[in-house]
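A single protein chain has been omitted from the complex, and every remaining protein chain is retained in its original position.
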Amino acid sequence: MEGLGFYGFGALTLLGALLMVTSRNPLHGVLWLVVSFLGLSGLFGGLGAHFLAAIQILVYAGAILVLFLFVIMLLNLRPDDVERMPTFSLRGGVGGFLVGVVGFCAVVGSVVMGTGAFAKPVAGLPPLEAGAADVAIPLFSTALLPFEVVSLLLLAAIVGSVALTKRRLP
Amino acid sequence: MGPELAPFAWAILFAPLAAAGVAGLLVRRRRGLAAAVAVSGMAVGLLCTLYLLARSLGAGEGEPTGFVHNVDWIRAGAFTARFGVVADRLSLLMALVVTGVGTPIFVYSIGYMHGDEGYGRFFACLSLFAFSMLGIVLSTNLLQTFVFWELVGLSSYLLIGFWFGKDSAVEAGKKAFMVNRVGDFGFLTGIILLCWSAASLPSFAGRNPLDFADLAAFYRAGGYEELAKASPHLLGLPVPALAALLVFCGAVGKSAQFPLHVWLPDAMEGPTPVSALMHAATMVAAGVYMICRVFFLFEPFPEALHAVAWIGGLTAFMAATIALVQTDIKKVLAYSTLSQLGYMVMAVGLAGATAGMFHLTTHAFFKALLFLCSGSVIHACHSQEITEMGGLRKAMPSTFWTWIIGTAALVAVPGTAGFFSKDEILAAAAHGEHASLPLLVVGLVTAGLTAFYMLRCTALTFFGEYRGHGHPHESPAVMTLPLWFLAVPALLVGWLGFPLLFHGHPWFQGEFGITGVKVHEGPHEFHLPLALVGTAFAAAGGILGWMVFGARRIDAAAWKERLLPLHTLLSRKYFLDEFYLWLVRTVQQGIAECSDFFEQNVLIRGVVDGLSAAVKASGRALRELQTGSIHTYVRFALAGSVLVVAWVILSAARGGNG
Amino acid sequence: MTPLLAALPPVTVQHYLLLSGLLFAVGLVGVLFRRNIIIVLMCLELMLSAANLAFVAFSRVHGNLQGQVMVFFSIAVAAAEAAVALSIIIALYRARGGVDVEDAAEMKG
Partner (left out) sequence: MDIAGPFAPVLLETLSACGAGAVLLVDLFTPEARKSRVGAASLAVTAILFLAAWFGMEAGGETATLFGGSLVLDGMAVFLKRTFATAGLLAVLAAIRYEDRLPRGRGEFHFLLLSALTGMFLVSSVGDLMSMFVSLELVTLSFFILAAFRRERPESVEAGLKLLVLGSLAAAFVLFGTAFLYGATGDLTFAGLRDHLASLRGAPPSRDLLLGLLFVLLGLGFKIGMVPMQVWVPDVYQGAPAPVTAFLAVGSKAAGFALVLRLVTTVAGPGTKDSLQLLFTALAFATLFYGNLAAIPQTNVKRLLGYSSIGHCGYLLMGLAALGPASYYDESAAASGAAAILFYLLAYALTTFGAFLVVILFSAATGSDEMDDYAGLSRRSPLLAASLTVALLSLAGVPPLAGFFGKFMLMRSVALTGPAGFGLLVAGAVNVVIGLYYYLCLVKRMYVHPPKDASPLPVTGPTAALLYALTAALLILGIFPGAFVTLASDAARAAFGVGG
């Protein structure tokens, strides 16, 4: 069952991500990203992070991506507005792809595959179920400082967004 | 003589600084007052120097002839930097040069700068320069020396930038600053290398690796051997020898030695004798002074001394040949300065600090005199070309006679200042501990060349007919008085080193300051045969110069009037002329042009310009990368990061498995 | 269904990490090549999420919740970043009349 969850949700996540990257219409991109995040949420659930699975859907899919949709519609973007063609100059494109993406995959892959500690089947690990209450305890004790800082961060983001976008220039 | 006299030494250092502050900040707009403040700052320094020098010379047997006074400047953990003053015969002599030459220059500037807009600022800058120079002189440790070293460069840059206001001169100032920085970084690296290697020795514990006195005591106790053994050889040299040579790099830059000499002639370009004087009498001597101060670093390593001597000899010879063909009066003096600086450095390498310091002292006085004279001449003729001068001896008698005194001292006419110091150097090359025949020949030939170009310059400037425009007239008293003031030491200061006269007061021998400079063991001798040979070379050069440029002009005039009657004489003259032309065109011109070509094309164009072109080109190439496109940036950042990660992880894996 | 599952190797932590790396790489592709700044932004969000997946997987390995708490913060930061980013995009649209990354390449050299 573990296997089914991983392969199913993993495929969903990856597929959504790939389709998002390749979609010409940003509106479609957002929707594909929602799909990908749903898959991710499933993966979180499979790993026992139930609270995060819920947050992933509520905050990411429910709030952040809606904000994206809102901006796309606000600016009234159509597919041909922007993407005449992707920037794929031969040198920069192939070089960037090979060194950047392939190199990244190779390095990370070799490290992950070369570390024996990560070769354990997940099913054999001691169970870890983390609901809202379980996460809340460290959140309000050991991680209190970052929690407070995040509140300031969000305030700064709100103030900043308002300052950058409000219409009236006196 | 002990630390109870420290207030006097501090006064030498801080009187010019106080004067700079007052003149620059408080009374800048009140012209007369600013000048008076600056001059009195220097005068206070001069008086304190004289007093301390008298006390040092008057010190009885067994009494210390100098003292060191330090305060802690920066203390951080194991690292302590001090700030202090050292007053021993070496530093006081140098301080005497700075203040003794500086005071008349300040007075002279009152006249020369008359009517300039930035009068007060100029005197503030001049005082600041004097302060930085005295900071080097009185410094007790390497770090302090380095700080003031840079400050001297900076204040001279400010003065050049202040004074010229024209592009080429500021380019020259910038070049001076840049070339000096190359040397300075050798210097800094040397200091750090020395500190690092010395501080790593357990036997060094309790001493400060920056402090001259501590280092000298350590070296004298044989510490350099330990140092050479304890650390690995770098570039085939033991670390202390390498450190000595790196420290010497600093002197090569500041004292304009080959191959970093290219900045000095350029720094003379401007019309002011005052600014040029800094580059003739005091500032450029700082390098020589510094290697004298740290002579103990070189003493145990003959190979280091040889390198020093050869660089000096090469500079002396090369610059003298170039001076032969210059037509700008200040360029002649500039190359002459280069040549004499080379002489000093050669002296340090051959004979030790005392001979170098002796020549430095005498040279400072007569070269300052010559520069002030040239300033007076330029002031009168409104030109720097000696081809546009001539016959000035009648119009400017004071300038002429003082010039003659300066020339005599530079040419080393027996009895004048230059004679004694040059003799000492030649004696060291002939009989000294590190005697070297090739360098003796270089020294003698250079002496001859010196006489030749100085006589040429004198003849073209002061004799014959005036070839310029307008009517030259003598400069005001405020300018001629400093000339006479300097003429006296230019004539007499050499006698201080004459062993037969001051037998009881050995000025330039024996223990020469707290760092224990000591080369001449036993009584100093006066080498009569060598003195004769040296004088003969100088006389030969001088006579040749006079025949060609002085005498020829007189006869050339006669030749035009009486074409046929003195045919044989004329043909002889013609022969001489041809010989001279041949000599100049093929031999001297050839050497000079080779040197000039080497300097212009290899050094400046090849090394200096080539490097800067390469640097600029790579700057532009990097600029291409900065396309402005976010995609390029992301690709660069990502590719770079992946390469860094891959490199480290792969090398760690290899290290881990192997 | 069952034979297909049986043929697959058992799911290890490595699988999750490789998936996380792949998602990160997909995000990188978008940032490297897409010109629509909104898509670029979504790709950046995807990269943060990929890191989140690794955190959750490691949290499972170590049996403690620190990783999950970190993910909570990461999501909060991502939300704030998205808000700011979108407002900058709106400012860009007003200033340049488009949302093409290549439009914002006036300063260079």
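Some notes on this structure:
Labels A, B and C are assigned to the chains in the order they are written; within every chain, residues are numbered from 1.
Note that in this section a residue touches a chain if its C-beta (ideal position, glycine included) is under 8 Å from a C-beta of that chain, and two chains touch if they have at least 3 such contacts.
For clarity, every value in this text was computed on a predicted model and none was experimentally measured.
Judged over the whole assembly, touch between the missing chain and the shown ones holds for A, B, C. Of the candidate positions B:Met178, B:Ile404, B:Val478 or B:Leu492, contact with the unshown chain belongs to B:Met178. Residues touching the missing chain, restricted to subunit B, are 72-79, 143, 146-147, 150-151, 154, 161, 165-167, 170, 174, 177-178, 181-182, 185, 188-189, 192-193, 195-196, 199-200, 232, 234, 612, 615-616, 618-620, 622-623, 625-626, 628, 630, 632-634, 636-641, 643-645, 648-649, 651-653, 655-656 (touch as defined at the top).
Seen from subunit A, the chain kept out of the figure touches residues 107-108, 111-112, 114-115, 117-118, 141-146, 149-150, 152-153, 155-157, 159-164, 168-170.
One chain is missing from the display, and on subunit C it is touched by residues 17, 20, 24, 27, 31, 37, 40-41, 44, 47-48, 50-52, 54-55, 57-59, 61-62, 64, 66-67, 69-70, 73-74, 76-77, 80-81, 84-85, 87-89, 91-92, 94-96, 101, 104-109.
The rule is short, and it goes like this: only the chains that are shown with their structure count from here on.
In terms of C-beta pairs in contact, the better-connected of the chain pairs B-C and A-C is A-C. Taking the mean of the C-alpha atoms as each chain's centre, subunit A and subunit B sit 69 Å apart.
Between subunit B and subunit C, the centres computed from C-alpha atoms are 65 Å apart.
Subunit A and subunit C have Cα centroids lying 4 Å from one another.
In subunit C, the residues that reach two or more other chains under the touch definition are 28, 32-33, 35, 101-102.
Looking at subunit A, residues 87, 96, 100, 104 sit in touch with two or more other chains.
Within the complex formed with subunit C, the subunit B residues making contact are 623, 626-631, 634-635, 638. Those residues of subunit A whose C-beta lies close enough to touch subunit B in the complex are 87, 92, 95-96, 99-100, 103-104, 106-107, 111. Subunit C meets subunit B in the complex at residues 28, 31-33, 35, 101-102, 104-109.
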